[in-house]
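Note that one protein chain is taken out, while the other chains of the complex remain in position.
Read from first to last, the chains carry the letters A and B; within each, the first residue is number 1.
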Amino acid sequence: MISRPRPEDVGTEAGVDPVLQAFGVEGQHDSGDGSRSTARRERFRLLLRSPTFIIGTLVVLFWIFCAIFGKQIAPYNYLGEPGSILHKLEPPSSQHWFGTDDLGRDVLSRVIVGSRGILVVALLATALGTVAGTAIGLATGYVGGWLDEVVSRILDAFLAIPVVILGVLALVALGPSSVTVILVIGFVFTPIIARTVRAAVLPEREQEYVAAAELRHERRSYVMFVEILPNVSGPILVEFTVRVGYAIFAIVTLTFLGFGIQPPAPDWGLQIASQYIYLSGHIWWPTLFPALAIASLVVAVNLVSDGLARVFER
Amino acid sequence: MSAAERPTTGASGAGATATAGPPALVIDDLRLNFEVRGIQREAIRGVSIRIDEGESYGLVGESGCGKSTVAFAVMRYLARNARIVGGSIRLAGRDLLAMRESELRTLRQTALSMVYQNPGSSLNPSIRVGDQVSEAFQILGVDRAESERRAREMLAKVQISDPDRVMQRYPHQLSGGMQQRVVIAMALAKDPTLLIMDEPTTGLDATVEAEVLDLVSSLRREFRTSVLFISHNLGVVARVCDRVGVLYAGRMVEESPTDELFRNPRHPYTVGLLRCIPKWGSRKADGPLDTIPGFPPAVGAAIAACVFADRCGLVQDICRTTEPDLFDVGEDHRARCHFHDRAQDLPRAEPPAAGTGTGAGTAGSNEGAPAGADEEPLIRLESVNKTFRQEGHEIRALADISIVIRPGETLGLVGESGSGKTTLARTLLGITTPDGGSVVEFEGHPLPMKIAQRTPEQIRALQIVFQSPDSSLNRRHTVRRIVGRALTKLVGMRGEQRQERIYTLTRSVRLDRPALDARPAQLSGGLKQRVAIARAFAGDPRLVLCDEPTSALDVSVQAAILNLLVSLQREEKVAYLFISHDLGVVRYISDRIAVLYLGRVMEVGDADVVFGGPHHPYTEALLSAAPILEGERGPRIRLEGEVPSAASPPSGCVFHTRCPRFLGEICVNQEPPLAEAEPGHLMRCHIPIEELRAMQSKETPPTGSGDANGSGEPS
Partner (left out) sequence: MGRFLLRRLGLAILTLILLSLIVFFGTHVLPGDVGRVILGPFADARAVAELDKQLGADKPLIVQYWTWVSGVFRGDLGTSLAFQQSVSSLLFPALLNSLKLALVAFVIVVPLGILGGIVSALNRDRFTDRAITITGLSSVAVPEFVTGIVLIVIFAVNLNWFPVTAQAPPGSSLLTQLHYLLLPAIALVFVLFGYIARITRAGMIEALDADYTRTATLKGLPQRTVVRRHVLRNALLPTIAVVATQTGYLIGGLVAIEVLFNYQGIGHLLFISAQKKDLPVLEACVLVVGVVYLIATVIADVIYSLLNPRIRYGTAE
């Protein structure tokens, strides 16, 4: 139990490449300090040995496939076939594996096609927030001083409002649409990502390679983007994947509340919002399958980010 | 485990202490592997150690040789992937490896203690010191009041003057030296049979280190505790240990009584190691330090025969085929070498006093210094002050600093932590802005305080080599990029021309071409530091600040880096401001020395003068604290207490609170000026230099006359 310390890092990931030892100079010595050589390859290998990461990746890839080819692989038109209204709320069967909804549309087709909207919106929103948050986090963390004080206070104020509520507020003001959802979620994520990046930048800022760059009189932008940024890319990547999960979460919630993606898009949150009233009548399929789709996608994204985090935070 | 005073049948020889009862610790042919991805990697390849009761045994070796692993094996506190695959460990006759978890716990409660590096982190930050110490008694079933009383007693024994106050403190409120005393008190609370100390003073100031080591020595006598002392620092081991074992690549290569080992080493590795350390009093003009070529084998590497064969200058065919025994080479002295009788004939890896080069080197130090006094200084600091403001306090980090650095010379900067060494360096570099009124001149012209206001020539002229290349090199950039960027930015080189310059520059720091496309993590510590040096030299600097450039490195690597710095200085006529806590290193490389205390220059002068004496009382104390290997040392001069806070420095002479030569009133009331005590030797002390000379003549710390290694060089 706790009397057993962590395994000692010995061997390949620790120490010096044998190749490089060969051209060492007299008096050279392997410091054996556990430095991470060939770090990228090693990380990749560790990732591939994590079953949860693999499962997560496969599920995410599956949904990405559905997002791209959804309309081709869906068995029915997600907007309904002629006369489908006659088959409304049919339970799962060999024709409709996931049953039909209150307009007689094939739930399976809607679930497959519905993946595109959520993925595109979530990825774009997160990318937007990551770019903006990284820039702000780098600037506040590296430049520090009054800039840091002022920006941090403003970010704190934004962080005091939960994402979904801030989203509702902004969407009421701007009117709901996919574009506004992207803008709003991206905007809401900016302070969160900025805070994470800033936290990663602060210890880097104290590293002497930064001082060395300043002694060459490098521009601030060079120090931030060329010297520091590559060293914080790990935490940023992890944060990005974590945020994709939250973005899906937030978008689906906003959509469920009616402030997100608007009908007739086959969005999962929208499907649930329109079908969950039938639950009391024991008609669970039009609600459960999109719910499971959401769950599988978000859990998978989280497994991916968990795997990345484990590898990067070693 | 009370010490029985039974007569012994056979004393184990030259060990300073007489022995009684069973040995405290017997490690017999210990073999240990780390399992990495199913592969067994040998880390300890058969180590045997015997520590008699009351004996202090030093285990030395460079990083990665397995010293700490041995220590934790004795504590039975090993990493989860560690497997003991052979041998035995017996503590006072009891087999440690066969013990059950509960027996082991009892043993740790009563007989086995360990102290390790970083006292700050080994104390629980959220529990009062008193409670942590008394806990050691409470485990033994002592009631609360009694255990608190004993804790107080124990703290008094480790020479904490005010135990009651310290008991109420949290660890973060104590200084590093004080924390380590508390840890030692906790370790000795159980009156252990064996105390393991793993680098207990690494990271502490030399003066504090000396005090802790004195304390360990006196407590050891008082408690009759056996000690397993692990250190990379041979000087420290020499100070506290009766016997020493030298570990290399997980194997014991030599073992001997301490004095004997340093006087008469019989394994080529030990011989080489001792030659890497600048001998007390040796100077760069005396020629380069010797080094050990090559790299030690990696953990788990397959080794057929002698572990040192690949790096040994005496290697013969037999060394690669047959593993040498641990030969008896003297009284209680064993060496694992086929040619132990010739070990001291080990050829030098570095040619001594590199031929023609001596001329320049000597000129820099001996004849050069007085002549240089007329030369225009490269850097002139006058009345440089730096005051930091922190939560309403004013902290005077630099007070009235006036020194010059001449072209091509090395000015050594010494002093305890908090003395302002780093602040001074940062001020020169333009990272820290000094207070108004400070004068900093470069080649006779005022040097702007901020980097942004400096000319490209000035920026290029002042560069730095930091302590840790892990921190100073961007781990995401290749060597080529790191060096190339410096060339582009400092001298505006691009394209083909830049490539060519990268090659010559890296060649001059002895880096081979394939290393150019490596990232820092793929290089060893010494190679990384060479990259940092190459970067500093990219713009043909006039002054390079060296901030403890070798203190993170093993001694054999340190020697190579020092040699490199010296030869670059000779070729490039560059001046160094060399900051180090290692007085032997500073003395080796410096032409002149400045001693700092609480932001003030206490003494400055030629290296020979400052080290030769008469010294400022503070310098005297620093020298006395330095862990050195050779010669007889004078009586230890103790510095009372800790370095006072720079926020409220003592009145008068800032050193008076700790001064071993304290005069009286005048020291308390009046700050002495930094005055010329003799030509070229400035001192900040009320005592006239002749009186200091008289005081110190009887008890001068050793100057390096003894050719203690007996390595056969002409001295």
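Following the convention adopted for this analysis, a contact is a pair of C-beta atoms (placed from the backbone, for glycine too) under 8 Å apart; a residue touches a chain by one contact, two chains touch by 3 or more.
Because the structure is a prediction, the values reported are computed rather than measured.
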Chain not shown: contacting residue from A:V168, A:I182 or A:L229: A:V168
From A:V60, A:I236, A:I272 or A:L308, residue that would touch the chain that is not displayed: A:I272
Sole contact to the chain not displayed, among B:S48, B:T110, B:Q344 or B:Q458: B:T110
Option from B:H172, B:R320, B:K450 or B:R494 whose C-beta touches the chain left out: B:H172
For chain B, residues in touch with the removed chain: 75, 77, 105-110, 112-114, 116, 118, 121-127, 135-136, 139, 170, 172-175, 183, 186, 645
Positions on chain A contacted by the hidden chain, ascending: 1-3, 5-6, 52, 153-154, 156-166, 168-170, 172-175, 245, 249, 252-253, 256-259, 272, 276, 279-280, 282, 284, 287-288, 291, 294-295, 298-299, 301-303, 306
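Note that in this section only the chains that are shown with their structure count from here on.
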Length of the line joining the C-alpha centres of chain A and chain B, rounded to whole Å: 47
Chain B residues touching chain A - in the complex, by the definition given at the top: 34, 36-37, 39, 41, 43, 62-64, 77-82, 101, 276, 291-296, 298-300, 349-350, 429-431, 451-452, 454, 456, 459, 462-464, 466-468, 470-477, 485-486, 489-490, 510-515, 518, 520-527, 530, 535, 553-554, 556-557, 559-560, 563
Contacting residues of chain A [partner chain B, same complex]: 3-12, 14-21, 23-33, 35-39, 207-209, 211-212, 214-218, 227, 230-231
